[in-house]
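All protein chains but one are shown at their positions in the complex.
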Amino acid sequence: MNNVIPALEVRDITKRFPGVLANDHISFTLLPGEIHAFLGENGAGKSTLMNILYGLYAPDEGQIFINGEAVTIRNPSDAIARGLGMVHQEYALVDTLTVTENIILGTELQKNLLIDRKRAHQEVERLSQEYGLIVPPDSLVGDLPVGVQQRVEILKALYRRVNMLILDEPTAVLTPQEADDLFRVMRELADQGKSIIFITHKLREVLAVADRITVLRRGKVVGSANPHESTERSLAAMMVGREVVLQVEKGPAHPGEVVLEVEGLAALDDRGVQVLNDVSLEVRAGEVLGIAGVQGNGQTELVQAITGLQPASHGKVRLKGQDITALEPRQITAKGVAYIPEDRKGTGLVLDYTIAENMVLSTYYKPPFTQGLTLKEEAISEHADELIETFDVRTPSQLTAAGSLSGGNQQKIIVAREFSRDNVLLIASQPTRGIDVGSIEFIHKSIIAQRDAGVAVLLVSAELDEVLSLADRVAVMYHGSIVATLPAAEATRERVGLLMAGVQQEETTNG
Amino acid sequence: MADPHDAKDHRDPDQHPQDVVEQPAAPSDPTVPATKGVLRSIRWGELLVPILAIFTAILVGAVIVFLSAPAEKGSRLHVTWEAFKGLFIGAFGNWAEPSTIPNALSGTLVESTPYILAGLAVALGFKAGLFNIGAEGQLLIGALTAVSIGVWLPGWIGVESLPAIIHLPLAVLGGFVGGGLWGAIPGYLRAKTGAHEVITTIMLNYIALRLIDYMIVSGPMKDPAGSAPRTPFVQGPAILPQFVGVVRDPSLTGGNTYQPLIATTSSTWDLRVHAGLLIALLAVVFVWWLLNRTPKGFEIKTVGANPQAARYAGMSIVSTTVLTMTLSGGLAGLAGAGQVLGLEHNMKSVFSGGLGFDSIAIALLAKSNPIAIIPAALFWGALRQGAGAMQIRSGISINLINIIQALVIIFVAADQIVRWIYRIRREQGGQMVFTRGWGK
Partner (left out) sequence: MRFITRARAVGALGIVVSLVLMLAVNANLSTKLAEQRAAGSAKAPSSVWGYVSQLYIPEPKTPPGTPPVATIPLPTLGTVFFICVLLIAAGAFLIARNPERRGIGGYVSALIGFTFFVLLIWAVAGDRVDLADTLSRVVRVSTPLGLGALAGLVCERSGVVNIGIEGMMLTGACFGYIAALVVGNWFDAAGQAPVWFGVLIAVLTGGIMAALHALLSIRFKIDQIISGTVINIMAVGLTGYLRSNFIIKYDSPVKKPLNDLPIPGLSDIPLLGPVLFNHKPITYMMLLLVLIMHVLLFRTVWGLRTRAIGEHPKAADTVGIKVNRMRFWNVVIGGFLAGLAGAWFALEVTFRFDDLMTNGQGFIALAAMIFGKWTPLGAYGGALLFSSANALQLKVQNYDFALAPQFLQMLPYVVTIIVLAGVIGKARPPAAVGEPYDH
């Protein structure tokens, strides 16, 4: 093995951002035909490293060798020219262009000054046959499901004749079955001699597909592992740097009266397409109903319709028996509904505002924050100090702009604000997306604490593990409908995974 | 099997580098206080850039004058010197002859008065993420309604005249309401249909111009006694009085008597500055209070900073947008009312002359801070007031002022240019929200 020239070798790459050492003397090699997994939690420096390889950032120190030759990669086209392609987590696809147009973009074939559509079309067909990546060449990318979009992304790289492919968190938006399909394609590519860098934080996947594993923590390589000799537990310890509790501690639920009752709810998305069909569910006081499902199967619309952010086209939403379907968001909030939105930076916070201002974002108009016609700064300020203390928001001051905090602390501001009211229902949508482990643990505990205090909790998460560890009952959404509701005990990863993929099994019990 | 590491790296690669690494439990930069706070403090460093922007713009203006100086007025350098000397004398008086000073300063204040109000109108829009280019039209309609009330209200209700305590406030309010309605239209369209206010307000400017043209040139509001197209003079009780001035012969003002607060016979002290200035200053205080001390202001700013978060927090985007545009239009309408009730005392078909566009410059110069509108408007007023004298002394067209104005906006909006020229470090934060794009 030592005499093989590595397809890619990285030596002592270091990258600093203001105040942070993102990559600290990272070295590794990538062999031809190998699937090399990079494991690390958020902020471990995986993405920074890949962006350096792909020419999006310049390293402060260190060298990159491709096929034994030292290279400088200034931009993505440099990287592609040297045979290095990358599939980002957020696909770099133009929704309004066709599959073929997306694939040829940047390296178009011309005939008589016009794009040679015929040849492009043939080329795409050929590639798609060769690697078993089936795509409809003339459809608009925006109309395709994410799994197919991902294939377009991979084809795009293959069209450029790359022999190394970086896949950045490729399974984040896939069902377990789709992910397995992707692993098959990865294996196929590797067998044809392509090298693959596979970035993930999911231990199970690493063990399933990788030939070699490198673990990053706080910008450093903390170890390598062989998948045959590792377990999830050993990898997790290496990744986080301590033994971690893999289970959220919680006692049994004591469900009370029905708090939220959704009946036959339907809604349209902003293009007028019906994305939520006839959804019915109930959540009782003191229980967590978890909604599992691949992103984009109507979860967003369900939550928005319940919270009044988007009108429902049909159906009813009742809170403790009261119809709240047509109410404005403010009226719904006032009835004791707390809501952690999925888009922290875009919806949950005003990033330019101070922490104090963000903490009264939905209550500023009520006493004690407003009295008569004016805002009361002292009350707002006291409120903020209190919440910062209680919810352990790590900030120099309550006057710090929310935008300058880390994701975990930003999420804590939202949690603090929403939990500080008297609630009967908590809707938590992707509550721990993209934040550090410490904050995740804190937020999970807080959610369970709310449950135990008798609040009804509706948890929506694209992370199956999160749903499985927090929920007392699990509902699975697929194509805008709830396809099954299972008690936690019956909700195994495999069963829920199949339901998420739209595969109906024998009998599903209605919990 | 539960996995605690399901946090996904949902960072997109073009995010700010600081966001890349989210250090657990460590605030990223403890030295950064927020600029938009409950407790707000003026940061003097921020003043430097606008001042340098103005300085640079004037310098470039001087180069333009130098290059285009008319030959018959002497050497290029001389003309340039005379132009700027004229500008100063026009705005602040000839300090060699002290008797010219009160008049010049009063002129500067008179010019600044509508700028304060119109600048405030644009600034308020900016706070809510709305770009009101329609201050011009709102000002015209405000002037039209104010002058109508000032001239005809007593007639409509069948009395000879009304006491000033009733007539004047109603006329001023009329200006506010007229401008407010003209601003509410694009606000409503924006909120309900998504028609972008930049285009609709400009269209409403043209419509207002045609409407004024109709009303005053050929239509029902033309004064048959006037030679040039104009409305009749407003009644005495409806004017915004001069602070100090000479009582005009009623025959010059359509038979109405206009009483200044302090009457004088000295032409040195016959100052045009009128009570409209007080309205403008009160408006500044009001807008400052609204934005910084009231829940409505909090809503306006939130809608401007992040409409999605505002909606999530239960604020109504529609009503906030309509309210903001109505207030903004109302402020511009007040500017128009001040001009007709305090200065012209009637309305001519050719009326405002680009006040609307100037007000954008003022709002930008003041970075939409209501208090900072005052010095910005004073600067602008001084430029306008001085322009006349500049043209007389040097033969340079007053359009030069428009060029300087555009340059000031460039340098203020693109403060990187100024920072680059003068090597000033960027301070953290402070990026302001201007507008939202077509589809958002």
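All chains are identified by letter, namely A and B, in their written order; residue positions are counted from 1 within each chain.
We adopt the following convention: contacts are C-beta pairs under 8 Å (C-beta built on N, C-alpha and C of every residue); 3 or more make two chains touch, one makes a residue touch a chain.
Computed from a predicted structure; not experimentally measured.
When you scan A:L93, A:L276, A:L361 or A:I380 for touch with the missing chain, the hit is A:L93. Of the options B:L204, B:I317 or B:A332, the residue whose C-beta touches the omitted chain is B:L204. When you scan A:E9, A:E41, A:E101 or A:E287 for touch with the missing chain, the hit is A:E101.
Interface residues of subunit A with the unshown chain, by the touch rule above, are 54, 56, 75-77, 80, 86, 88, 91-97, 101-102, 104-108, 110, 113-115, 156, 160, 272, 311-313, 326.
Subunit B residues in contact with the hidden partner, per the touch definition given at the top, are 12-14, 64, 68, 70, 131, 133, 189, 192-196, 198-200, 202-204, 206-207, 210-211, 213-214, 218-219, 354, 357, 360-361, 364, 396-397, 399-407, 409-410, 413-414, 416-417, 434-435, 437-439.
Heads up, the rule we're going with is that only the chains that are shown with their structure count from here on.
Within the complex formed with subunit B, the residues of subunit A that make contact are 17-20, 22, 41-43, 45-48, 51, 56, 88-90, 168-169, 172, 199, 201-204, 219, 232, 236, 239-240, 244-248, 309, 328-331, 333, 339, 341, 343, 346-354, 356-357, 361-362, 364-365, 369-370, 373-375, 377, 380-381, 394-397, 399-401, 404-409, 432-441, 463, 465-466, 468-469, 493.
Those residues of subunit B that touch subunit A in the complex are listed here as 1-13, 17-39, 293-295, 298, 302, 305-306, 308-316, 429, 433.
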